[in-house]
Each structure stands twice: as C-alpha cells, then as structure tokens.
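All remarks here apply to the structure that follows.
Only one protein chain is missing; all other protein chains are in place.
Showing subunit A:
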Amino acid sequence: MLRTLGNGSARRAGSQLFYARCRQRYASSTTVSQEPEHRDIVIVGGGPVGLALTSALRSSKAVSDALSIELIEASPLSKVSEWNPGPDAFSNRAVSLTNASVEFLRDIGAWEHVDEARTCAVEDMQVWDGLSDARIAFSAPEHLSAPQMSRMTENLNLQRACLRHLAASPSPSVKLSENTKVASVVQEGESEDGWPLVHLSDGRVLRARLLIGADGPNSPVRAYARIPCYGHAYATSGIVATLFHAPPHPLSANAHNSTAFQRFLTTGPIAFLPLQGGSSPQVPGSYGRPTTSSLVWSTTPELAKALIGSGEEVLSLMVNAAFRMPDVSLRYLNDIILSAHRSGTTISPEALREEIGFRERAHGVPGHASMLLEGSETMGMGMPSEGEDLLPPLVHGIQKGTPASFPLRYNHAEVYLGGEKGRGRTALVGDAAHSVHPLAGQGLNLGLADVRELVRCVEAAVRVGGDVGSLPALEAYPRARYLANHTVMSTCDKLHKLYTHGSALSPVVWARSVGLEVVNEMDTLKAGMMGAAGGRPEDALRAGLGAKTNWDLAVKALGAVGGAVQAAKIVRGVVGGVVGRATGRAP
C-alpha cells in the first residue's frame, strides 16, 4: 500500500527521475530496512511517565493481547535497571508522589518493584512565607485512608520499578528500545490523515497507529503533531541536591523525618523534603543515625549558578540560612555570593560563617540557637526546643556531585491530542503536555494521572474493536485531564508570581495587598497536594462531600476540616509578622 501511494505521488509530481529513484530505493531496501514496521502504539520517552505508561499498558491483558507496543528512549535504560546505590546515597531527582499516584502504580503492578525502604512518607508539611512568616501547617487528615500525604521517591527508583515490572512479565508485544533516538517523524503519504512514520537513529522506521509523546518539555512528538504550546520560561532555576542532616529530635513531631518544609522567599520557594526516615523504635540502630533529605530550591538562574559553583559546604550553609534568616539578611548573603561569582571567585565557607554569625548577632539570635553550631545539636538530649517542629533539621553536608539546577518553566500544550488541532494519531502525556513550577511537587503526579486516563481510553477502545489512534477512541483523555491539570498549574503559577513580585513592594504593602490572597492560594495548594494530588476522591466521598473532580473535592474537604478558621488566624499572623519585623525582632 505504501508503495502504491509513494509511486502515485511520484507520478503526480511528474518527475521521471524521482520516480526512478524511488524505485531504486525500494529495490535496494533489502540491506537498509526502509520498509516501515507497524506498531499499534509507539511511545517516545522512557522518563518516569513513559515507563509508567508502558507498564500500565502491559498490565492490561486486553491491551497487550491486542496491540503491539514499542517504547523509544534515547538514553541507556539498562543503566536504570542496574541502578543500585548504597543505602545512604540518594539520587538528586526525587519526587513527592501523592497517594493517588502510589495507588495507581500499585494497581498496575509497578509499585511492588519499588524499593520501599528508599521511599519516605510525608505526614506533615510546614509552609511559610519568608517576609511575614505567615505559616500554614498541613498534616494528613485522619479521614484519609493512608496515613500520609505523599511519599518521597527517587525518580530512578520509580523508573527502575517500571522496568522490573516489565521484565517480570515479558510480552512479545511490548518492546523497549534504549539508546535509540527519534530522529524525525513524517506523515505517511500526502493526505491529512496519514499515519506517523517514526524514523529512528538505528535506521528503523516505525509506522504508528498511535504515537504518544512522553518525551518531556521539548517534545519532538508535539512538534510533529503541530500542537501549539503556550507558556513562559520563569526567570528561575530549580536547584536540587541531596542533604545530610542530624536526625530530628526523637520526641519532636518530626521524629521520623516525615515533615516537608517549604519557605517562600522573595527569590522563590525553597523546599526540604524527607528522603530517609529518621530514628524510629521500629528500626533497630536507627537512633541518632544521620538522615537524608532532598532540596528543591527555586531561585534566579544567576544565583543558582553561583550557589552551585561555590561548592557543597557553602551551599549547605546557605540552605540553613534560607530557612532561618529574615529576608533582608538573606538578600545580603545572596549579594555576597553573587558579587564573588561575578568577579570570578567564590566565597569561602569560613567567610560565609563569619557573615552569618554577624547577621545572627544583629538579629539577636541566642548562641544556642545559632545555625552555625557544629554537629547534631539535639541528638536526643533533653527536650526538643520550642519551635523545633517549625524548622527543618540543620544540614551538615551535601552528597558529593548532587547539586544541579534545572530551568523552570510554565508550559501547557493547547490540546493533548493532535487529532483535535494538528496531525492525528498523536497524544501527549506528562511534561510533553505540561510543565509546571515544582513548588507544589505536582509535575509527575499530573503526568501519572494522564497515564491513568489515557490507558483507560486505550483499553476501552480495544474492547470495542476501536482504532486506538482515532480521535473518538481518545477524546475522553483530555476531557478528564485538561482542566484538572490547568487548575493545578495555574495555582502554582499564581503563587510563584505573587512571591517573586513581592520583592518589588515594601513588605507592609505587600503583606496587606497580597497576604490574604497568599493564604487563600496556600489553601488551594494544600487542597491540591492532598486532593488532586494526595487524597483519593473516595475518601472525600466517604466524608460526605459530593463533588466532581479531586481538586474540587479537596477544596471542599478543607472547608469541612476547618480551613476557614485557620485562614483567619493566619491572616492575623501575616500582619503580626510584618509588625514584628518592622520593630527589628527576629522571627
């Protein structure tokens, strides 16, 4: 058929030479395989989303019995399969997986291959604002069936689990191609309904009934499908690193290292996310053991570069400062780091300590509370000091080689299915469809929810003999996901903007004009993390709150749990905090 079309178009072009060449190419195609191989589904991208998608498709018997599937990944997946770090070394790329995501991964059979000892439950969350110190505390509500809000998991742990899941249930219809790049995608024939022909770096050509882009923010599939994308780059980079710290005080609320901390600074939010449980009576020998957490620090690209360039010791001092110092002092420290960076040098850790000590004394921080104290200041001696639950443990080291930074952007594809607007037989999932600011830890969770819905469509279509590449087969996918993703994304975007624009206003004006809004947004954020993102719709339904989407559900659930009262208190806190700082008191 292909040949017929090719010759037909050549004849229409009226070029005898071209026609002859075509024939020649077809004739000599015995050595270099140009004849496309048919695949029902081609997935481009073996990141966490692409691998979860492959796993999910494999776990559906109806789908893997009926369809041929091939995943194309440019990097070596075998490295992911063989990934086997020591128990105290952690990858710098970790995500907070919501309960809904974990449950989905469990349903498809991938979660049982996750090394759970390397994951960490997040039970509480402390979020506060760097100017006013208005604070909101989240904890997993009692009525949730899982006693956690989310679970910190290294991306590699999850990707490896998907690969192990696929290896444990091999199928002739599911193929993984690593070290293979999609070189180009072209449309078959000249008609608008031509199938995508995927040209691979290994010389093969795949003819795809459905081409799925799980190929990240610069998605080549999105480009082929001609799906426009709107968004903007934030003038922001996300620094990630693996942090070592003393275990939290065993009598504090954070004894198990299960609290996530996030402070919104005027340069962007900084988050401290637990990776490894702290001391626990259930874990023999864990008492006093050093503990690990993950850093996600959004800041200006220049500062990110300067901080990473200054070395791990300076970075860890700055992380401690960023959670503890008033905004003015932080800006001062940032300036020191930046001016050293601009003149091509770096500040020494000793010099930075001196600066921090000086600022602490100026703010009246008592000696025993200094962040410069060596070692683990609590170590289980005596009672935890007041307010200890409100701050993350002091970082005393950073795992070698883990500091890195990523440009952050907001991006949302106009449609998820090429058939709606561009070239058909294409679908986008995960970061190929949307990139979101990491401040709510939602990016991958949204991607996994995409996967769940897309697989649901594919499975439903297979059951009725549908063409899984056709629009009617797939259109329930964007209907289930587009608005849900947009709600989460725009909330994160708004929060980011509120904070990064706050620096232009005087703190008092800022707090008055946006303080309330911030609290509201934080409430939405909380809802998102525990609802769209965390809790399950069934939980909220059980609590007697009928609603349509998870996100709506969570917002309502909060109202019922007393969100309004809390918000009122925090508003008072916002103003109080500003006044406190205006009179020079340390927060």
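Just so we're on the same page, contacts are C-beta pairs under 8 Å (C-beta built on N, C-alpha and C of every residue); 3 or more make two chains touch, one makes a residue touch a chain; residues count from 1.
One rule holds for everything that comes next: contacts and distances are computed from a predicted model.
Missing chain, UniProt name from the options "DNA primase", "FAD-dependent oxidoreductase domain-containing protein 1", "Ubiquinone biosynthesis O-methyltransferase, mitochondrial" or "T-complex protein 1 subunit zeta": "Ubiquinone biosynthesis O-methyltransferase, mitochondrial". Considering the whole complex, the residue from A:169, A:191, A:218 or A:339 that touches the absent chain is A:191. From the options A:61, A:106, A:342 or A:463, the residue with contact to the chain not on display is A:463. Counting over the whole complex, subunit A has residues 1, 4-5, 7-8, 11-12, 38, 40, 66, 189, 191-193, 195, 209, 419, 460-461, 463-467, 470-473, 475-476, 479 touching the chain that is not drawn.
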